[in-house]
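Written out below as structure tokens is the structure these notes cover.
Shown here: the complex without one of its protein chains, the others still in place.
Think of it as A, B and C in the order they're written, each chain with its own count starting at 1.
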Amino acid sequence: MKITSDTTGRVLSTGAALVTILLTLAIIVFIATKGLSTFIINGVPVKDFLFSTNWFPDRPLEEGGPQVGVLAFMLGSIIVSLLAVLVSAPLSVACAVFIREIAPFWGQRVLQPAIEILAGIPSVVYGYIGLSLLVPFIREHLGGLGFSVLAGFLVLSVMILPTIVSMSVDSLRALPQEWKEAAYALGSTRWQTIRIVLLPAARSGIITGVVLGLARAFGEALAVQMVIGNTRKIPGSILDPVITLTSAITMDMGNTPMGSLWSNSLWSMGLLLLFISCLFILVVRFVVQRSEMSQ
Amino acid sequence: MSDSKISVKKLHLFYKDFQALNGIDIEVRPQHITALIGPSGCGKSTFLRSLNRMNDLIEGVRIEGTILLEGSDIYSSAVDMVALRKRVGMVFQRPNPFLMSVYDNVAYGPRIHGEKNKRKLDEIVETSLRGAALWDEVRDRLHKSALGLSGGQQQRVCIARLLAVQPDVLLMDEPSSALDPKSTMKIEELIRDLKQRYTIIIVTHNMQQAARISDTTAFFLNGTLVECNETELIFTKPGDQRTEDYITGRFG
Amino acid sequence: MKARSADKLATAIIWAGALIVIAVLASIIGYILFNGGKSISWDFLTKPAQVIHSGGGIGPQIFNSFYLLALSMLITIPVGLLGGIYLAEYARPSKLTGGLRLCIETLNSLPSIVIGLFGLLVFVNMTGWGYTLMSGALALTVINLPLIVRYTEEALQSVPASLREASLALGASHWQTIVKVVLPGAFPGLVSGFIITSGRVFGEAAALLFTAGMSSPALDFSQWNIFNSSSPLNPFRPAETLAVHIWKVNTEGLIPDLRRVADGSAAVLILIVLGFNLLARWLGHRIYRHMTAT
Partner (left out) sequence: MLNKSKLVAVVLCLGALLAVAGCGENDAKATAENKLSGNITAVGSTALQPLVEQAANQFMGGNPDVRIVVQGGGSGTGLTQVVQGAANIGNSDIFADEKNGIDAAQLVDHQICVAGMAAVINPNLNIDNLTKQQLVDVFSGKVTNWKEVGGQDQKIVLVNRTKSSGTRATFKKYALGGVEEATGLEEDASGNVRKIVKETPGAIGYLALAYLNSDVKAIKLDGVEPNKENIAIGKYPVWAYEHCYTLGNPTGATDAFLNYLLTDDVQKTLVPQLGYIPVTEMQITRDAAGNVK
């Protein structure tokens, strides 16, 4: 009887683990099957898809045929999310240090719950605020149309803040208290302790947080779409409008019939997103592995 | 030697590539208190944990040799681990009562082994708590959380919890090292009382404690058993130079 | 002296960083609550939405959001809990464990729009259900699952190993130990983890656009037969959640008072998410205190 319940438990939980694995594989397989049909069924060369800015999926054959180059979308996604991380990462690390080292009372009582709330604000609401506040502000004070790379990455940088902060706080928390005490006992100032002892030791956790934040920014759809203007051109400045992979998918998916080249190329963009977020995971793994080896 | 409760022969224990125990041979007599002493890292706790197969939980542990409990090998594949641990109970270094009431802590063992009768449970709880010399202190707060008790009381709850499953052998891993002197005295008294009914093996850092309560003392060093003898002999006429050095405080 | 002033400067910069974040948060929440707060009324919270006329409410949308959340949690919690138990208790370094961890990380970083596409393909088209609550709930499950597994694993690992050993040393089986000792010990962590996850998916919209749909058919709140197609409980009807409603009103709204509806909905959404967070903290704290009786 005892042995049976133990076996059941083991079978059930292993089953749940297998379900999770199967689900992930199913997602990858389904998206890949749909996404690859652009290349396999429609015969679009991968090179043209990735490295061309010609996006004319509706153009008839006699005028140069449908063309589905997604370079502008891809660059747009990369630019916006990288800039978001550039803004968000230093701010997040400062917050994490504040929470753990500078003012633990205020940090843990006020700042950390506040940041958790940021994580819970729906992306639609972020987009809505960006559209109502940020876009007019940029247009009036900085010039341009307001719909811009700037608006996009500012909104994103707030959205990914909680991801980076919580990872950084966790990795700072995991450090042995003794290290800090030892550093203080040797006469280091607080900043020296943080800079020389704590931050380097927590580095891999922080980098993991930053990469996950980057992944989140890269995959965000609705909030970004509302503020970037969606212009299919590679932006020349941060005040220019831009377009991303995610916004192209949300805008066109419903209007294109399943199975057409147009729809297929949107699925290919989905596959591209999937592929890049897997790439981010590999980067994280690499960082963690390297830091484990160096320790 | 046929009157041994536990008989260990050529026990080797490897932790991945590291050999933690090297050829231990020891006989444990029933209704006796056996103390295991030795410096940190000498393998005494590891040895203790291999007696009820707690080491199986640790990744990368490999065991060679035999451990016989009343003549049958506890590492044979036919052994029901659950039944083994029911017979060979363990008290840990730090008190670790569950996040439950005192009553539920003590009733935990009987319950998981299928006892549902409320009257019977009440009885077991009372007997066990009396056995652990705690009944009078907690009878009024049986249904409050065990974490509200003092450290010494918590440790006695853990002992009562163990007694409730009626084991033969009690393994104690430095049971009083996390307690203050007064609680320590109480635990020691309790252990001496328990000797009448149980076979007790206790790991301790405290040599006075070993001298005070045990009948037999075994001295471990670097994963080997240096010597094992009557406690009095070990502390007065050790047979090995290393034992003498250790008990006189020259190292460790 | 130089180290001293560097210390002061760094402290000041870090304070400034923290203050910026608090200011941003305060202005976001303040803006939404200030603008939306005035449109929140009992009528607004209970009446159905309007398509052309002004004066619509968000009653069905609020109901849909909660119902969808409950449906998805019903699926996610058992699977996620067991998956977390596997990782925390049974997993030995093996191919399966490594694969599982990689899968969870992958799921966790998948853009929600990709999950929406997957849902469209499998839950909407292949099953033939169309845009339904069930399709949406399954898509949310995909988003939820890695979070729940991670929270469960963390909560279980925070239970001291000594309690596990104590239980095993009493002759309890591994599963008995998990059910009777480890899970209760992890309960406060589990509860707050689940509630925080709920808050996150409550605001999810991108994945739902393609799965639960953007339409909210008339609901008959006196019909509680789950199989009746006009019943609010029927999981095979399309449903628009609050977050999707905000998106729709902003993009396609024909109603003259769309600002009011959008602002009000955003405020309600934020208040609910805020409520989830506070509930998680309070409940976790309370359960912990109750269990330790300190």
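Worth a mention:
Just so it is clear, a contact is a pair of C-beta atoms (placed from the backbone, for glycine too) under 8 Å apart; a residue touches a chain by one contact, two chains touch by 3 or more.
Small disclaimer: the values here were computed from a predicted structure and weren't measured.
Listed by label, the shown chains that the missing chain touches in the whole complex are A, C.
The omitted chain makes contact with just one of the residues C:Ser27, C:Ser54 or C:Thr251: C:Thr251.
Residue-wise, the contact with the chain that is not shown comes from A:Phe147, picked out of A:Phe98, A:Phe147, A:Phe218 or A:Phe280. The omitted chain makes contact with subunit C at the following residues, 51-52, 125, 127-131, 134, 213-215, 217-218, 227, 229-230, 234-238, 249-254, 256, 258. By the touch criterion stated above, the residues of subunit A touching the omitted chain are 4, 7-8, 11-12, 15, 55, 57-59, 66, 131, 135-136, 139, 145-147, 226, 229-233, 241, 243, 250-263.
The rule is short, and it goes like this: only the chains that are shown with their structure count from here on.
When every chain is represented by the mean of its C-alpha atoms, the one lying closest to the mean of all protein C-alpha atoms is C. Subunit A and subunit C have Cα centroids separated by 18 Å. Shared interface positions of subunit B, i.e. residues touching 2 or more other chains, are given as 82. Multi-chain contact residues of subunit A (touching two or more other chains): 2-3. Subunit B makes touch with subunit C in their complex at residues 52, 54, 57, 59, 82-87, 89-90, 92, 94, 96, 98-100, 108-109, 112-113, 144-145, 147-148, 158, 161-162, 165, 171. Contact residues of subunit A toward subunit C in the complex are 2-3, 5-6, 8-10, 12-21, 23-28, 30-31, 34, 90-91, 94-95, 97-99, 102-103, 107, 110-111, 113-126, 128-129, 131, 133, 158, 161, 189-192, 194-195, 212, 215-216, 218-222, 226, 246, 249-250, 253, 258, 267, 270, 273-274, 277-278, 280-281, 284-285. Here subunit C touches subunit B in the complex through residues 92-93, 160, 162-173, 176, 180-181, 184-185, 291-294, going by the rule given at the top.
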